[in-house]
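What you see is the complex with one protein chain gone and the rest in place.
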Amino acid sequence: MAQIFPKWVDEAPKRILIGSIILLNAIVFGIWYFFSPEFTDVGYMPEQPVPFSHQVHVSQLGMDCQYCHTQVEESRHANIPATQTCMNCHSQIQTDAETLQPVRDSWETGEPIEWVRVHMLPDYAYFNHAAHVNVGVGCESCHGRVDRMEVVHQAEPLSMGWCLDCHREPEKHVRPVSEVTTMGYSVENQLEIGRELVAKHNINAPTYCQSCHY
Amino acid sequence: MSDQSNQTTFWKSLNELAKNKEYEKYAEREFPENATEMTDQVSRRSFLRVMGASIALAGFASCRKPVQKILPYTKQPEDLVLGEPNFYATSMPFQDTVTGLLVENNEGRPTKLEGNDQHPASGGRTNIYNQAGILNLYDPDRSRSPRRNGESASKNDFVQFASEHFSDRNRNILFVSEANSSPTYNRVKENALQTFSNANWVTFEPFNDDNAIEGTNIAFGQRLRTVNHFDTADVVVSLNDDFMSPFGHKNSVENAYKLTSRRKVNNTDDSMSRIYSVENSFTSTGSYADHRLRLKTSEIEPFTYALASRLSESVSGLGAFNNVSNNFTNHEWVDKLAEDLLSNQGNSIVSLGFDHSSVAHAAVAAINSALNNAGNTVTYHEIPYYGEQHQTEAFLEAIEEIKAGVYDTVVLIGTNPAYSAPSDLDFEAALGNVDTKIHLSDYYDETSRIADWHLNRAHFLEAWGDGLSYTGQRSVIQPQILPLYDGLSEIEFLNTIVSGEESVGYDLVQETWSSYFSSNFNQNWETVLHDGVDPNSGFNSVSVSLRSGFASDIRPNLNAEPISGMEITIKPDATLFDGRFANNGWLQELPEPMTKITWDNVALMSPSTAESLGLPPEQSFKSNDVPTVRISAGDATIEIAAWVLPGHADNSITLTAGYGRNNLGRVADGVGVDVYPLRTSEAMFNQPASVERTGSVYEIACVQDHNNIEGRDMVREATLEEYRENPDFATYKSIHGYEVPGIKEAKAEGDDRGPISLFEEQYGPDYQPQWGMAIDLNACFGCGVCTIACQAENNIPVIGKREVGRRRIMHWIRTDRYFEGDRDNPKVYHQPVPCMHCEMAPCEQVCPVAATTHSEDGMNQMTYNRCIGTRYCANNCPFKVRRFNFFNYTKEYLTTGDDPEIIQMAMNPDVTVRFRGVIEKCSYCVQRVNSAKIKSKIATGSKKPEDGAVQTACQQACPANAITFGDLTDQNSVVSQHKQNDRNYVMLEEMNVRPRTSYLAKLRNTNSELA
Partner (left out) sequence: MSKTYEYVPEPALVKGNHDFKSLTALITDINMRPTPKGWYIAFGISNILLFVLLFSIGYLIWEGTGIWGLNAPAGWGWAIINFVWWVGIGHAGTLISAILFLFRQDWRTAINRFAEAMTIFAVMCAGIFPAIHVGRIWVIYWVFPLPNQMAMWPNFNSPLLWDVFAVSTYFTVSLLFWYVGLVPDLATIRDRIKSKMGKVLYGTFALGWRGSNRHWWNYEKSYMILAGLATPLVLSVHTIVSFDFAVSLIPGWHTTIFPPYFVAGAVFSGFAMVLTLMIIVRKIYGLEEIMTVDHIEKMNIIIMVTGSMVGFAYLMEFFVAWYSGVEYEKAIFILRATGPYAWAYWIMITCNVISPQVFWSKKLRRNVAFTFFISIVVNIGMWFERFVIAVTSLSTDFLPSSWGYYSPTFWDVITYVGTFGLFFTFFLLFLRFLPMVAVAEIKAILPQADPHNYDENGEYDPPKVEIPEPVKDSEQKG
């Protein structure tokens, strides 16, 4: 009786089996990596109505974060400054800069400037700035080197796993409260200092669900 | 505004997907009940949602994430910290009283009302109307603009019209106003009456305390307000007076917290006051009483006279009642009550329901003065703004005058007579004789429709005002937000009419108050704004004595005969009052305290009465269909569902008003039956009627289908004596006769926390507080305010009648109500049931995705965004406190109305709104707990806030102080104290789930001779 299949078919079953196993794993790990905030969100850099440069204001002019984000120590929000705050200086300097037109408009009309939100947590995740900055979690730790950002972008994944990394081992990340707004803070004996700080502020970063989700 | 409403933006963006389509749809819907959306067919909306979704997908394809905008202030307000709510004092007017409130204000958006503890009428507590007030503010169905002959007009049009029309000062004007205690309002009223020489002013409230006031006039010759000081009374006799319920008494909050303060028992030495209730229908107050006697409404007054007559034998001052004899003369209760009252002269209270006749109220006044209670437990006060005449009678006369064509202009303020006036007046027709009819109201209601001018009224959170509490403390009403619909307050409205120009409420109020403070006004004013009340104010109390000629006047009226056959009694509704709250979804969906019915009114009757009408003596467990009856009185007839309420008086039917609205609002329309047609000027309260079954049925959504406690030990109770003999009566051992299984073994292993267990025990680390709750069943009278407070605090959606009927109610805290014993005279238990936050929670064991787990501070946490909705946890919860979002309830709820943003403003920004397919449940108000912990951590470095720093919404609202919450690791916290109380017990102890929520067993201070 004539052969129905060519010879190579003998190998097929084995290959199909192995191939599918590899494929399956590839899919799982592909999703795990490419669909996670670390890949999708980091680097999000939307265009802002006013080309405000943190680089200029922080590095060159050496302004402190809290000059504008005034309520970060008392509120859950690190507030976006009111137009007033901008006008404190820009009523004197660069009063006719083209790029500042929206600010002046806002000041005259009272219409707020529509900033585009960069760091977006899901609505079911509660985050409180005050709770963090008051125990020595630096701005930098979550927002990156803002002082080097011409346009602000998202520097960290802000994913749950990422939060937990720090909540599980705060000593690796905390710094003296006085250093919170420092950019580029680093010490050799971080662990040592970290442990002291953790003890000092008796930091017990919660890892249970409803410390963030409710 | 900045990104403050984190929690709600998510939903806003969702709505935006298919908003325009949602518009059309909601515009078309006559009945908003979400359930109507959820018919088991593919509804048009679903189709639209497909469209919506596809649009959304198109949108998402382009950008990775919906872009969120942040809109900072241009000028940062001084006192505002984003994300930190501010609290302002204000007060809520209700009839002619106000209750002091604190308003939680998130970035200029009032989201929650709490009691103001500096305000006597509140004492920091609230009732359901106060709690639900916030939803009325954001009701998209409130009237949004003035209307001239039904056509929408502008405020200016009206001002112009007013200035012309009222420039003629000699017009014959009739002002018909709701009861209002506001000093400013009454000042402007006086102006009006002086300005318009031919003006007449009457007040109309369908349910009021005129008879009580008239009663004091008969007894003492003065129109006085009766104030009962329940905190000082040892014996309270309530004659058909539901003084603890907001619909039974306008000072219910103060009554409740004062009465319950005399019922707090911490050890066997403490005493309790004793409460007797003689009533027709079964009320909260009746269920709270130690002894209850059911009488037909028409028998209450004869009973009162019999009691007075019996007392007259022993005390002077009741001569009028000497040997009055009727069926009750030899009634056991008359003897026993008399004995107890006589042995408690000077510290007892006899109170009578407002709606009873003024003669009966006079009798009660006489009793109280004869018993020397007057001046002690009962005080009488002058009401400056109350006229020289019985207000309802004045109103009736005025209507006659209208018919006679006396008036050319009628100005109706707040009140809605076209709906609620006695039917025999035919108010609508009467108004036909008037050229100009002007009506100010919250809704475009029945009266607005027949008025030439309708003015939309500002909500009390939108406008300046003031008012007097029941006992006369001056309180300020300060607005929390600019009028959403640019409405007028009644003060501004009235002053516009008088002055002919638009008026500013703020100025008018300040003008009034400037007279109260002789010196440094601003400072005093600031203080009052801060406190919400002027502490050194109040009605003058007057010492009273019986009027000479009282006896001769009252004697002839004492032989009132009870109605022999079937009688009906018309009362305000438990949740809608006279109908003013009809469009409030929270109140519509709040189970009525005794029947647990939502979204409807029914004809309440006793089991025997039901049988005599050929109806089943109890509701079916399997079906929501309830037989209906046809009730005819005078020439009016209604058909209404018949509901059996054990303990109701026989041959008597209780009806509640406020339902059966048309074109009022999406929530109110088509719900329930209007009973006002049965109400005539002759019979406002109680009248004979003929009742027959129709044979048809009507679907009722009741949240509790099984009322018998089946002899189970969920609720534990003893009399005060029993408690003193055996303080441990509430323990498992003394109920079952043996220890909880496994407890000995545990003790043997040196574990005293509870029975031995297979599971890892979950106790948090030492630096964490351990939260717990104790609920005192001896205080709870089942009003349900905890449910509304919780709903307001935790963004709980309204799901509509049909879904409730399918037993899918979403309330996080419910109040179970059990009947026990004889169906004619049952005992009733109220038991609030929130999540028990079990230390070894069965729900946590079974969730496949760890969506519900245990927190370090000892709470059973529910993580909505992890939940996949297997409902296994709900099944495995022995207390059935877990709720499931069977449909997208929140979205339905938050997209009611033409502009969803309005109702969305009512949302609490600290609480996630839940989406379809997830479980939710009581969280011990974790948002409050966490913010307190963070504050404490920042301030003191400790995660344990001081005791009292965290109050759960239910605890804060409870007028009876029944709920305590706090840190169990703090031995001195109030809740720890309560848990050490003898009466402390947990439900289902033998299940060894170790609930953190425990109960204090109920006590009844019974009279051994009556028992």
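Each chain carries a letter (A and B) given by its place in the written order, and its residues are counted from 1.
What we mean here is this: a residue touches a chain if its C-beta (ideal position, glycine included) is under 8 Å from a C-beta of that chain, and two chains touch if they have at least 3 such contacts.
Quick caveat: nothing in here was measured; it's all calculated off a predicted structure.
Engineer: Please pick, from A:P37, A:G144, A:P176 or A:P206, the residue that touches the omitted chain in the full complex.
Structural biologist: Of the listed residues, the one touching the omitted chain is A:P37.
Engineer: Return the single residue from B:H165, B:R474 or B:R883 that touches the missing chain.
Structural biologist: Selected residue, touching the omitted chain: B:R883.
Engineer: Which of these, B:E151, B:E388, B:E710 or B:D752, touches the one chain of the complex that we don't see?
Structural biologist: Per the contact definition at the top, the residue touching the missing chain is B:E710.
Engineer: Where the complex has a chain not shown, which of B:R555, B:R916 or B:K935 is the residue touching it?
Structural biologist: In the complete complex, the chain left out is touched by residue B:R916.
Engineer: What residues on subunit A make contact with the chain left out of this view?
Structural biologist: 1, 4-5, 9-10, 13, 28-29, 32, 36-38, 157, 159-162, 164
Engineer: At which residues does subunit B meet the chain that is not included here?
Structural biologist: On the side of subunit B, residues 38, 40, 42, 46, 49-50, 621-623, 704-710, 712, 714, 803, 806-809, 814, 816-818, 831, 833, 842, 845-850, 866-872, 874-876, 878-880, 883-888, 916-919, 987-988, 990-991, 993 touch the unshown chain.
Definition applied: only the chains that are shown with their structure count from here on.
Engineer: At what distance in angstrom does the C-alpha mean of subunit B lie from that of subunit A?
Structural biologist: 46
Engineer: Spell out the part of subunit B that touches subunit A in their complex, as residue ranges.
Structural biologist: 1-4, 6-10, 64-65, 67-76, 81-84, 765, 767-768, 853-856, 859, 861-866, 910-912, 923, 926-927, 930, 934, 937-938, 941-943
Engineer: Which subunit A residues qualify as touching subunit B in the complex?
Structural biologist: 40-41, 44, 46, 70-71, 74-77, 79-85, 106-107, 110-117, 120, 122-126, 128, 130-131, 134-135, 201-202, 204, 206, 208-211, 213-214
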